[in-house]
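Here it is, the structure in full.
Yeah, one chain of the complex is gone here, protein chain that is, but the others are all in their spots.
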Amino acid sequence: MSDKKKKGPQRTVILRKREMTLAQKMNTQAVAGYVFVALFIIGFLSFMIIPMAMSFGFAFTRYNILSAPRFIGLENFKEMFTNDPVFWQSFKATMYYVVFSVPMRLIMALVIALLLVRKSKASGVYRALFYLPSIVGSSVAVAILWRRMFASDGVINSMLQAVGINCEIAWLGRTDTAIWTLIILAVWQFGSSMLIFLAGLKQIPVSLYEVADVEGANPFTRFFKITLPMLTPTIFFNLINQLINGFMAFTQSYIITQGRPRNSTLFYTVYMYQNSFTYNKMGYGCAMAWFMIVIVGALTLILFKSQNKWVYYES
Amino acid sequence: MKKFIAIILIVAIAVGTVFAGGSKEEAADDGKITLNLYWWGNQIRNDVTQKAVELYMEQNPNIVIRTEFADWSGYWDRLSATAAGGNMPDIVQMDYSYLNQYQQNGLLADLTPFIEDGTIDVTNVPESIIASGSVDGRCYALSLGSNAPVMVYDPAITEAAGVTIPDQLTFDQLYEIGETIYEKTGVRTYFDGGINMMQILARSYGSHIFDELAAGDETTMLKHWTNVKRFNDSEASISPDLLSEKNPDIVETKPIVDGTTWNDFSYSNQFIAIVNAAGRPLAMSMYPMPDDAVEQPMFLKPSQFFSIAETSAHKEEAAKFLDWFTNSVECNEILMAERGIPISTAVAEAIMPLVDENTQAIFEYIDAVGAIATPIDAPDPAGKGEIEAIGKTTAEDVRYNTYTPEEATADYVSRAHSILQSQ
Partner (left out) sequence: MINTVIYHIVTAVFALVMLYPLIWMVLGSFKDSNQILRDAASLFPDTFILDNYATGWRGFAGFTFGTFFKNSFIIAGISTIGAVISSAIVAYGFARCEFRLKGFWFGCMLVAMMLPFQMIMIPQYILFNKMGLVGSFLPIILPQWFGQGFFIFLNVQFIKGIPIELDDAATIDGCSIYGIFPRIILPLIKPSLVTSAIFSFMWRWDDFMAPLIYLNNPATYPVSYALKMFSDPTAGSDWGAMFAMATLSLIPIFIIFLTMQKYLVEGIASTGIKG
């Protein structure tokens, strides 16, 4: 947030205006800000803060849900970092997934959004078609579907054979390919990012393009001088959001591969969930959750700090 | 703005309705006792259980039973939440692998007094079945049906290969038959590398797997991983990547279903589901055992239990319902052994002629196992879930040749040992 710069003058304004009427006071940003954000703060304090604090506390306990937690200090973290190979396997699998799926998904979404932004009757239909894969979400039906598609006698191999590649790979059975079935699923469901890009593209004032047309700009200049800079807030949002989503990805791994084979597709969150509920180590699961928050939080913070280098805001 | 106000009003009304919907439960049934009954299952189980419950409420007008059901994994998430919140349903379905944890944490009511005073009539129930739901001599869970480990096979394929499968194979026989079948038909063999096979193997030598793991004893595990390796290296066996792709953990994707293998390993109560998924007749044989076995490893296992929550305000009424569920022929005519063969011999006999041929096959199988079975291992320790999961990856490590059986043994035993130590 860029509030640091403005804090100075803001304070003096408040001091100088001590004599303001209530109505005037209400109309300062300092007060109005809280009025608008109040809803979030109330909700956060009533539904989130206690559960969050509790889960943070559990991270330092041995807790099996069924009986009272017992304080064990940093034991969970020590176990995690030094004595749990599966923890690192799941961390690696998730990193791999994030590194490949996030950029691919965003680029796919952006390209398709640019194709579909033009106003034509058909583009409405196309938008719907491209969005459809995303609405199926990650239900059990998708799990079956995906397993069957990538089966050794499935449609992916048949298609490869049809174009002359003699392929009988058991995609889901190899440690090097199984994770890719999940990455492809993520890329296939690019609809939500596409929708946000479309909304972002629609917000770019036409007048800018009109000016560019008058100046005789070619499509490339238009894209790099107007579309891309104006779209950076949306790109920024999508990037942060996909990053968080990528790390929090759960269902794909949980219902499609269950981590198979050899934990190569065991997502961090799945292992965390297994620890918390299946292995009755809620304390350990919470420690994992907060470690992930530190990692994702740090990445998010870096991106936020980098904003003034590449994100362009109108205001 | 007007639109906005209109929306807010609509929402307010809607929220009101939701509130009303949420809080109307108890008001109507004055003087009646409400029992909450919670189970996991599929469409058939949900339907038949609900029907049985309705019959019970008809016969006992002072009892209202509110049913809740979920899928398997959701069931345990929610049950632990209710346990943490102190509002567990009065009667809960229980599994052998969770029994120990819930009992140890004092969440289950002791059923022994109800059995002793006859509220739950067990005159027709074998002693071993009551024992299977008992911890330290007190009964905390009443079995709803008997179950046994089973090797399912495709009789059409074995016939085509000219082999016959006896009631119980030895490992060597299984290996040889597998080779013959592959030679004659091209169909492959599956060898179970999971916790059930470990259990059977340990029992064959008069030992118990979790005792060994708790003591850090490698004897059985070395034999087990050597077996897994031996079968995996056989040309006749399903390849590890295909096995991982098929995933034998889920009934419908078991490699026997689409004929990739001629055999699979499971529990007898899954037999019908496997047959349905395969869409062709299948047969049952007992789990194979080592050639030098000193003891019969086969055992009967409760398919699932009903337990009463320690927090329940109506334990007596809940116990009466369990009695009816166990002993009423009328009730079991509705249930039709869906949860496993009824534990009351009288009820089982009455139901037998009514069930379809696959269920009858299970009846016969359970009878055959019951005749030779040795007592089941003590309820699983709390670390079982994690040990089982590590076992699955270790089996993959052996099959993908990352580990030799010796390495697998050392790694697996030490990890299982430390898990059991930390419980």
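Letters A and B mark the chains in the order given here, with residues in each chain numbered from 1 onward.
The rule is short, and it goes like this: a contact is a pair of C-beta atoms (placed from the backbone, for glycine too) under 8 Å apart; a residue touches a chain by one contact, two chains touch by 3 or more.
Keep in mind it's a predicted model, so treat the numbers as computed, not measured.
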In the full complex, displayed partners of the excluded chain: A, B
Among A:F91, A:Y131, A:W180 or A:Y279, the residue in touch with the chain that has been omitted: A:Y131
Hidden-chain contact residue, picked from the options A:M20, A:M52 or A:L228: A:M52
Of A:S101, A:T175, A:T234 or A:S264, the residue in touch with the unshown chain: A:T234
Chain A residues touching the omitted chain (full complex): 1, 3, 6-7, 10, 26-27, 29-37, 39-44, 46-48, 50-52, 54-55, 65, 115-116, 119, 122, 124, 126-133, 135-137, 139-142, 144-146, 148-149, 151, 153-155, 158, 188, 192, 195-196, 198-208, 230, 233-234, 236-237, 240-241, 244, 247-248, 250, 269, 272-273, 276-277, 282, 285-286, 289, 292-293, 296-297, 300, 313-315
Touching residues (missing chain, whole complex) on chain B: 1, 7, 11, 14-15, 18-19, 21-23, 25, 36, 40-47, 49-50, 66-72, 74, 77-78, 80-82, 84-87, 89, 249-253, 257-258, 267, 269-270, 272-274, 276-279, 338
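The rule is simple: only the chains that are shown with their structure count from here on.
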List of chain A residues in touch with chain B within their complex: 64-67, 86, 147, 150-152, 170-175, 178, 258-263, 274-275, 277-281
Contact footprint of chain A on chain B as seen in their complex: 76-77, 80-81, 83-84, 101-102, 105-107, 239-245, 247, 249, 253, 382-383, 385-386, 389-390, 393, 396-397, 400, 402
